[in-house]
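Below you will find the structure I want to go over with you.
A single protein chain has been omitted from the complex, and every remaining protein chain is retained in its original position.
Order of writing sets the chain letters: A and B. Residues in each chain are counted from 1.
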Amino acid sequence: MEEGLRHYGEGRTARAAWCWREVLELEPDHPGARDYLRSAGFSTGEVKPSGSVGEARDGLLADALDLLRKGEAQESLEMFESLARENPGRLETQGYLELVRSHLYQLYREQLRDASAVLKVKITPQEMMRFNLPANAGFVLSMIDGKTSVNEILALSGMDPFDAVRVVHKLLEAGIVEASS
Amino acid sequence: MNHVIGIDLGTTNSCVAIIENGQPSVIPNAGGYKTTPSMFAITQDGKRLVGHLAKRQAITNAKDTVFATKRLIGRRFDAPEVQKSIDLSPFRIVRGPNDDPRIEIAGKTFTCPEISALILREMKRVVEEYLGDHVHEAVITVPAYFNDAQRQCTKDAGKIAGLEVLRIINEPTAAALAYGFNKHRDEKVAIYDLGGGTFDISILEMSDGVVEVLATAGNTFLGGEDFDQRIVAHLLEIFQKSEGIDLRGDTMALQRLKDAAEKAKCDLSSREVTEINLPFIASDAKGPRHLSQVLTREALESLVGGVVRGTLKTVEQCVNDSGLAIGAIDQIILVGGQTRMPLVQAAVTEFFGKRPHKGVNPDEVVAIGAALQGESLVAEEQNLLLLDVTPLSLGIATFGGHFAKLIDRNTTVPARKSHLFTTTRDNQSAVKIRVLQGESEIASESDLLGEFVLGGIRPSRKGEPEIDVCFDIDANGIVSVAARDTATGKEQSITVNARGTLSAEEIQHIIEENELYEVQLKQSDEVQARK
Partner (left out) sequence: MTGAEGSLLSFLDAPVIVGDPEGGAVYVNPAFQARFAVTAETARGRSLAELFSGGSREAVLQAVAEVCEHGESVRFRVRERGVGFAAVASPIVAEAARVGVVILLKEEVEGVERLLSLHREIQDPIEELSHSLQMLLDQTGGRRDSRYRSLVEGSVRALARLRRWSEELRVVLSGAPDPILESARFDPGEVVRRVAERALRRIGKAQTAVELLAATSLPAVRGDEARLESVLMRIVEDRLEQEPSPSAIFIGARSAGTGTGAAVLVSVTAHWRNGGCTALPSEPPVLQESIAALGADLHTTIDPELGRTTLLRLPVDAP
């Protein structure tokens, strides 16, 4: 709930809605979450007594698509990923996820501009521990030694190129690393 | 100026040296390292990596990263060492058309000399960048127990890399040359060589500028990498106990653990304790997990003590073979980065009863010796003469699948020995002579060097004909075998003469293919630059 409020306060309404829907997933009768969603202008993805879980999922899928149309590709990606984790066999979700991944891959590569730039860690190890980074980000960070370029990291990581580019983008955006030509 | 470069083509790491103004010097690569990992990889997008870059992604791209081809080069596909490598290697090893092992990565097939050539080419490039000039000639070192085919394949690799290989010399001999440089003493020297992937022990006699190898032994599957693996296993166990997460299937985590283990091992050679910190090594529903572990020298020694003790058994066998008493050995030389470990130095000291000599850099000494040998080959004054031994026994297969040895291992070459054999059946008109190399008493467990048929034997009862089989090994290690029917005088012979596993046409094809690839690579780099 609090995280949703924080996102809402910082203008990320779609993320806020996502958080409140997560609350409803855990506690379908949570009144606060339902109120916040309505106030923010989002559907609550309510499941009618005769309805199916699938219909709720369809609602979330529609929201994810909505985010996409609004240009919030990163947020929509996270929603699609979450939906895909819950139901990996649903190929409709996986298909959209694939489209968004490829779209974002191009976007991230364009934003990287100079892929021959060398990456350097900007913060101390103690400061780094404040961040909530996934293991693949830890791996990419271990490769950054002030001599290795973005291109080399992408080639050496062995990761899916989209995941590698996404991690580099995230580290740059968070100010954990910087690029120098 | 014509430089002959000396290359230590190691199982795990390679090193290159030249003689400049009469002094040997090891040439560092662009990254400033004096050794280069003997690794080759092809990335997802088709980039070819050699050396440090290949090593950095060796675990995350395991199936397309090649290492330790020195264990395969020159051997037959069915050889036990190749079969063991197949079990241990993440990359594919397949049978080639010449019954040689070939390596398949990224949909391409490479011969072992081809892979070695890529490493050699990298070493050549390092020197050429340093000198600002081309180099064409080299001396390359090999383990003392390498047989003819292995030595010839190493020469072929040099040729593919664009080098004329003036000589193939034994690694302990090269180390002794570097040690004996400017030191005119008569001494008996033990070379204890513990590298990244292999272990070798040799006993040499140095006298008036002559180096004679008295005995040699080793283990092709033992080295510093085994020490790293034990540290990694230790860390995996601790992490699983404390965090409940098994990282064995996580290649990214394993890559980080391997790199950290190697670094910690090296740190503990000069310090008593070190810290291993791997933040964000894993993550789950509870968030990121970190690995932070202190490792002491004592803990490391308890992990690897068994490995070190194992090497001393091989040392003991070698000393026995040399015919010397332990006390008769004057100096012990340590070769290979792993010998920096205090436990190894202490174990060697205890065994020989004297401290090993520390005047030479263990990582570089073999390359320096090779460079010295190269210099002496082209110099007007040649004051270094090498005498060597055959590392494995030679003989023929006899009735019942036995191996009859004519020349025992550690016999100084050149050598010549003959023995009388006979037929096993009445009226037998031909005999097949199968020339073998090895130590087992069973023929099928030894390496086949060559074979031929001697026919035209007069009909007689079994046991009557006399077939004189003669082995001749010259100073270059080339083996000739002749069989003569003493009654008729008929004779047949073969020369196991510098035959690697590739034909001259295959070698030329590989050279041309690699040249074409270099042109294509340049073009694609240019395209990238334009983008």
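Rule of thumb we're sticking to: a contact is a pair of C-beta atoms (placed from the backbone, for glycine too) under 8 Å apart; a residue touches a chain by one contact, two chains touch by 3 or more.
Bear in mind the structure is a predicted one, so any value in this text is a computation, not a measurement.
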Sole residue of B:31, B:310 or B:456 that reaches the chain not shown, by the stated touch rule: B:456
Among B:294, B:379 or B:430, residue touching the chain not depicted: B:430
Residues belonging to chain A that touch the chain removed from view: 68-69, 84, 88-89, 91-92, 94-96, 98-103, 105-106, 158-163
Absent-chain interface as seen on chain B, which is shown: 43-46, 60-64, 97-99, 106-107, 251, 425, 428-430, 432, 451-456, 490, 492
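Here is the rule we use: only the chains that are shown with their structure count from here on.
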Distance between chain centroids, defined by C-alpha means - chain A, chain B (Å): 49
Residues of chain A that touch chain B when the two form their complex: 125, 128-129, 132-139, 141-143, 147, 152, 155-159, 161
Of all residues in chain B, those that touch chain A in their complex: 31, 43-45, 47, 49, 53, 56-57, 60-61, 250-253, 255-256, 259, 277-283, 287-290
